[in-house]
Each structure stands twice: as C-alpha cells, then as structure tokens.
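All protein chains but one are shown in place.
Up next is chain A:
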Amino acid sequence: MPVQDRTNEFRACVESIRTRSSLPARGSDAKQRLLQSHGKSGGKSDFSRMAAGIGKDISSTNLKLGKLAQLAKRKTLFDDRPVEISELTFIIKQDIANINKQIAGLQSYVKQRNAQGNSNSPEGKQIDEHNHNVVMLLQSKLANTSMGFKDVLEIRTQNMKESKDRTEQFMFSTASAANQAPSNPMGDGSPRLNSKGKGRAPQNGDILALNLDSAEEGTASENGGAFQQMQLVEQQDSYIQSRSTAIESIESTIAELGQIFTQLATMVAEQRETVQRIDADTIDIASNVSGAQRELLKYYASISSNRWLMLKVFGVLIVFVSDPFRSLCRVREADITNARLQFLIFILVS
C-alpha cells in the first residue's frame, strides 16, 4: 500500500502528549489547591514558578549572546552579515528588557507579600530570606548577561573600526568619507539602543548603567569630524572629559602607589619579627659557647692540677700493694690489710 492511513495513531499520539503536558499543570493546580490552605505557601509555588521562568529566559538570552559573540568575532573584510548581527542585538536587548521587567515584577511581588506582615514566624522569615536571595541571584545573573552583552558590542565596534581602516588602506581617502557615514549609524544606533536597555536597569540598583552610557558615547563621538554641529559640542565636552579622565588616571596611579607603599611597610614589619628571632638566637649561641668554653677551661684546670693528687694516690696504692707481698706469712694481718685496701679503693673510686 503506497499510502497508509495513520490518522488514528496520530490522534492517539496527540492525546497522549496532551495528557502528558496537562499533568504538570493539573499537578501544580492540585498543589495549589492543597497548599492554599496554608495561605502563604501557595504564594511560594507561584514565586518559584516565576523565578524558574525568569531563570529559563536568562539562560536562553545567554545562548543568544554566545551566538552574537561568535558572529562579532569574525574578522573577515566583506562577508560581515551586519543584518543578522543587528537583528540579534535587537532581540537580545528586548530579552534583557523583558527579563528586567519580570525581575522588577518579582521583586514587587516579594515586597507585597512582605508588607502583608508574614515575617513574624521563623518560617516566614526564612521564606522571605530565601525569596530575597533568589531575587538577588537572578539580578546578578542578569547583570552578568548585560556585562557580556556590553563586551560583545565593544568587540563588534572595534572590529568594525579595524575593517574600516583596512578598507581605507585598499581604497584610500575617497572611500573613507563614504565609509564614515555608514559606520556612524551603527555607532550611533548601538549606544542609543544600549542606553535605552540599560536605562531601566538602574531600577535594580545592581547594574552600573552610567559608565556604560558614557563609554558608548565616547566611542560614538570619536568616529570622525565630518558631522560639524554635533561633533563640535561633543568635541568641547570631549576635551574637558579627556582632561578629567587623564587627571583621574593620575589620581588612581597615585592611590596605587600609596597602596604599594603600605604593602611594602607591612612586609618589612613582618620581617622585623624574624630579625628579632635571629638576634635572640645569636645571643643564645654566644652565651652557650662562652659557657662551654668556661667549663672546658675548668676541666682542663682540674685535670692539670689533679695530677699531683693522682700521684699521691698512686703512691699510697703502691705502698698498700707492696704491703701484702711482705706479709704473706702473716695471714691475719693480711686479712686486715686486705680489708683496709678494699676500703681505701672503695673510697677512691666513689
């Protein structure tokens, strides 16, 4: 049979998938109904659902950002695909704004529940702390994503500048004026888009939006002196700004130098203790060695003076040794002399 009628199987598949996908929904509904009796716990599953949704959005945005980074890193001269890059940039910006709104909504939800006076019980306090931590975590993840986005845009503008320089090399000055005009919309477009997206970020207070804005403005304003009016005002500001940045860098260098000096002082102070130990040890060594020398001198002196005593002792011994030879026959007195000898030797040895 060339054509098989499998509609029934198809319908069965659809039914099974529907039941499968409806189960979690029914499950969460059941959970909600069960937990509604606990009041605030119903809100907890709500909160976790919103947080999970936001987390999924953040991860998908990160994926797209990775793709954009890949595209932005390409350094080919001609096959640039600017349309795709700008589309992706726009999509990512929208996603970030969306996630921002969701996080703000989540935060207000948390505050609203806090305002309901639930934080008296210890459980409530833990739950509030947990919610607060989750919100902080999501905000920090979003901040990381936006930082990555900003880096990718910077790489993109750098690469565009390099490619413009290279095309200048090949097509000299007549093309440079023409190229400045098309590159400016990109340079002016992206800072404007960025400032809009990051403008909402200061709500959270975690993301530094101001530095971003001025940095992007700086790169835009350096893009050529062809447009007179706007560039004039920006030039006025940029001279003063460049002076202030130069002086700020000097200030930071001086602060760094101060830090280095304090580090140096700390290190030398740590070493002072070591030096004191070495000092104490050397003094000990000196006293020990001099004491040992004294003892040795005493020993030497006693040895050299002791010889007279030893001679006298030997003399007495010889006298006593020769005595038993003479009195071999006198047994009793030999016993007495032997006893005396042993006694004397005992005294000498002890």
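Here is the rule we use: a contact is a pair of C-beta atoms (placed from the backbone, for glycine too) under 8 Å apart; a residue touches a chain by one contact, two chains touch by 3 or more; residues count from 1.
Following the convention adopted for this analysis, contacts and distances are computed from a predicted model.
Missing chain, UniProt protein name, picked from "Synaptobrevin homolog YKT6", "Arginine-hydroxylase NDUFAF5, mitochondrial", "Signal recognition particle 14 kDa protein" or "IBH1-like N-terminal domain-containing protein": "Synaptobrevin homolog YKT6". For the chain left out of this panel, the touching residue among A:Arg81, A:Lys111, A:Lys125 or A:Arg277 is A:Arg277.
One of A:Ala12, A:Ala52, A:Met136 or A:Val268 touches the chain omitted from the figure, and that residue is A:Val268.
Of the candidate positions A:Ile254, A:Val321 or A:Ala339, contact with the hidden chain is made by A:Ile254. The chain that is not drawn here is touched, among residues A:Leu137, A:Leu296 or A:Ala339, by A:Leu296. Residues 173, 224-225, 232, 235-236, 239, 242-243, 246-247, 249-250, 253-254, 256-257, 260-261, 263-264, 267-268, 270-271, 274-275, 277-278, 281-282, 284-285, 288-289, 291-293, 295-296, 298-299, 302, 306, 309-310, 313, 348-349 of chain A touch the missing chain (whole complex, contact as defined above).
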